[in-house]
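Complex shown without one protein chain; remaining protein chains in place.
Right, subunit A next:
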Amino acid sequence: MLIHRFNPNDHFRTMDMLFDAIMPNGRRATNFVRKPARLTLADEEQAFILRAELPGLDPEALELSVGDDWIELTAKRETAVPEGYTALRRERGAYELQRRINLPKRIDQGAVEAQLRDGVLRVSLPKHASVQPRQITIKAA
């Protein structure tokens, strides 16, 4: 999915976006900017996979807690201009998020695994045995 901060008063940008929408992927003149701290949740057969783009996040500044059917995520990043530098352009924002995500099914809390690599958090939330699909054997009558 593409996310771009839409500004209704920026007509040139709007035109660019309209043209981009009809062009094939590789030929686009303008590029889209991704919103920071993007979250996705995938529902796989065995587990839910939560993925969050958290560039520059210190693992210390990340907190995760899980319940029977929810996960809570707290993360904070600050961006400061280092001493002796002046900013010519600043696009990278600080972010602070506290999100609670309700899961549609019960999970096995003990088997939750999280990994923060290259600024991407990936949490695997295995579904509880009681909600796993079960094969039913059919007796011949």
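Just so it is clear, a residue touches a chain if its C-beta (ideal position, glycine included) is under 8 Å from a C-beta of that chain, and two chains touch if they have at least 3 such contacts; residues count from 1.
In the analysis below, contacts and distances are computed from a predicted model.
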Hidden chain of the complex, named as in its UniProt record, picked from "Ger(X)C family germination protein", "ABC transporter ATP-binding protein", "Spore protein SP21" or "Na+/H+ antiporter subunit G": "Spore protein SP21"
Residue of A:M17, A:L64 or A:V120 touching the missing chain in the full complex: A:V120
Residue among A:Q46, A:T79 or A:Q132 that touches the chain left out of view: A:T79
Contact residue for the chain not shown (choose from A:D58, A:E72, A:E96 or A:E113): A:D58
Where the unshown chain meets subunit A, residue by residue: 2, 24-26, 28, 31-34, 36, 53-58, 79, 81-82, 84-93, 118-120
